[in-house]
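Of the protein chains in this complex, one is absent; all others appear in place.
Order as written gives the chain letters A and B; numbering starts at 1 within each chain.
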Amino acid sequence: MSRTSQPYLLALKRRKIKNNFMIGLIVLLSVLAVIPLFMVFFHIVRNGFASLNFDFFTKLPAPLGEPNGGMANSILGSLILITFASLIAVPIGVLSGLYLSEYKNDRLASVLRWTVDLLMSIPSIVIGLFIYTLIVLPMKSFSALAGGSALALLMFPIVAKTTEEVLKLTPIHIREAGLALGLSRWRVILFVVLRGKSSAVMTGVVLALGRVAGETAPLLVTAFGNRNWPKSLTEPTPSLPVQIYNYAISPYENWHSQAWAGALTLVTLIFVINIVTRLIFSKDGLSKSHL
Amino acid sequence: MEVFVIRSLLTASLVMCASIAYSAISINGSGSTFAEPIYTKWFSDYQKKNTSAQFNYQGVGSGAGIKQLLEGTVDFAGTDDPMKTEDAAKAKETVLHIPIAMGAVVVSYNAPIEGKLKLSGSVVAKIFNGQIKKWDDVEIAKLNPKTTLPSLDIVVATRSDGSGTTAVFSEYLSKVSSDWVGKNGKTVKWFTGSLGAKGNAGVAGLIKQNPGTIGYVELVYAKENGLAFAQIENKKGEFIEASNASVSASAEGVTKEAIANNFKLSITDSSRKGAYPISSFTWMLVFEKMPKEKGAEIVNFAKWALSEDAQKTAGAINYSPVPKEIRNEALKAIAKIKLQ
Partner (left out) sequence: MIAVFVICVFGFLIFYLWDGSLPILKIKGLSFFFESDWDPNSDQFGALPFIYGTLLTSVVALIISAPIAISTAIFLTEIASKRISKPFGFLIEMLSTIPSVVYGLWGIFVLAPFVRDYIQPVFTNYLGFVPFFKGPPFGIGIFTAGLILAIMILPTITAVCREVFLSIPVSLREGVSALGATRWETIKTAVIEAGFSGILAAVALGFGRAMGETMAVTMLIGNRPDITFSLFAPGSTMASVIANESPEATSALHTSALSAIGLSLFLVSLAVSGLSRLITQITKHRLAK
């Protein structure tokens, strides 16, 4: 039809109305997406801030129902657990990622890659139960060891995957240069390839940390919980997420406010980790990888 | 940069661990959420004078506590429901049930009702069966002629975890209602439409936050949260409110029976005057043979818990002290614990 005929103009009008409607709908829905985000932040900050005080960061939990007390032991416990988990997951994860990127065509490598992918899909509670059977029962005790191992199992696939992706991007001539200089393959991998991408690899590690810092379910059956300071790796260990959970489902107002304060602390910690990651990423000029 | 951060975190935590390392032995217990308030209070008091041990107790429900004791992942368990014979058979050593306190399971509610609500056993059984669905139901009104009842739906809150409190409550229901016979235990198949929450704390939270809700919790939790609870009709036809006195009345004259049953005694639906019908003991479960170091600490604590002072503290926070004769028998049983 001609550009100025009646039917065309009519149809055009309809299309324009539909266009405005749909675009409006899209914008509306997008705004809708942001609302819960703001609400969650708002409440965490408002309620958490109100209960943050010096006690919270330095005191142990008070007997049930009594006022005051803090979550100091849980914060320390979480730090211990994350550190322990990293000590296991980082070396194994980085080396696995290395192996996968260098020997990508080996049969063993494919099996490993497959395993890493599968591990990513396991619900965290299942991993918790596995560690319970593997470590808690034989040891006859809940422990930071068990909790850290469960967290390590959760961190490992993320670290391995990121390392593999990052190292795959190393241009081949760097490897060839290393080999040309007479270095053995292993030395090339460790000293040349890895060193070049170390900050990107670290980013993967830090991202995995951020994810694991908030894990609750597996810790419920491995590290359990403790009202005292964590003293050794072979004892039940308190952690921030578990303590938040226990306090949230309790009926005590005082504990509820502490739960909010704990949530604020936890979320702040994770945010800091993520922002630090982003700053490093932009240095290397890589695009974001979504995990 | 990041490696530095991680390294310093590691060093910091190791240093903190080292500096905090006491020579105190850690004793771990878990189980009944009913007993959690008294355990944590007792530990706090006990540890002020005895620094050789550090106690940790997690309220995860009587069921979980027993399981963990059997698996050896905790040193003692707290339970309001005596171990079943099948479970006791799984234990490598004999398990001693030490009665450390008594308490009441109250029917607590959140509804705009003036004054005290009176409920009979059969009405309670019907409410928790889902048969009575509204607050202004005829049967409830009959027991409370002078009270205006709201026309709200009754929302029933129960325990979703294996609970000694549930065991006590359902056992009482099985004694007052034929519908409930054989259905009691640490877990109950509640009717569709009721809510489940974890621990006494969870149920108290549900009641507190939702108008129209009714549930069963230990007295301590109802009082701590300012929740209203009903007066229950006992075997003598009296409407009794749960209190230290009415709970103690349930345990009058049962010493002989208690000893005969190794302290595993149920005192629900007592026929004593002034007795609150949903009362129970709560026990600390320990093995009769324990390793020397930990065992000594546990024995000392248990003996202290049964002392006058400790029992008075319990009384002050809404737990009833264990009757003296029973306490003495329990101390005799504790003396027989072997430490190797």
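Throughout what follows, a contact is a pair of C-beta atoms (placed from the backbone, for glycine too) under 8 Å apart; a residue touches a chain by one contact, two chains touch by 3 or more.
Bear in mind that the values here come from a model prediction, so they are computed numbers and not experimental data.
Novice: Of the listed residues A:Ile75, A:Leu112, A:Met155 or A:Met202, which contacts the missing chain in the full complex?
Specialist: A:Leu112
Novice: Just one of B:Leu70, B:Ile140 or B:Ala333 touches the chain that is missing; which is it?
Specialist: Per the contact definition at the top, the residue touching the missing chain is B:Leu70.
Novice: Which of these touches the unseen chain: A:Lys18, A:Lys140 or A:Lys168?
Specialist: A:Lys18
Novice: Which listed residue, B:Ala197, B:Ile232, B:Ala258 or B:Ala302, touches the chain dropped from view?
Specialist: Of the candidates B:Ala197, B:Ile232, B:Ala258 or B:Ala302, B:Ala197 is in touch with the missing chain.
Novice: Mind pulling the subunit B residues that touch the left-out chain?
Specialist: 60-61, 63-64, 66-68, 70, 87, 90, 153, 155, 160-162, 185-190, 192-198, 209-210, 212
Novice: What residues on subunit A make contact with the chain left out of this view?
Specialist: The missing chain touches subunit A at positions 15-16, 18-19, 22-23, 25-27, 29-30, 32-34, 36-37, 39-40, 43-44, 47, 92, 95-96, 99, 108-109, 111-112, 115-127, 129-130, 132-134, 153, 156, 210-211, 213-217, 220-221, 241, 244-245, 248-249, 256, 259-260, 263, 266-267, 270-271, 274, 290.
The rule is short, and it goes like this: only the chains that are shown with their structure count from here on.
Novice: How many angstrom lie between the centres of subunit A and subunit B, each centre taken as the mean Cα position?
Specialist: So the centroids are 38 Å from each other.
Novice: Sort out for me which residues of subunit A touch subunit B in the complex.
Specialist: 62-66, 76, 79-80, 82-83, 86-87, 136-137, 140-142, 199, 202-203, 205-206, 224-232, 235-236, 249-252, 276, 280
Novice: Flag every residue of subunit B that touches subunit A in the complex, lowest number first.
Specialist: Subunit B reaches subunit A through residues 1-3, 6, 9-10, 12-13, 16-17, 20-22, 26, 28, 30, 36-37, 40-41, 43-44, 54, 56-58, 71-73, 197-199, 201-202, 204-205, 208, 220-221, 224-225, 317.
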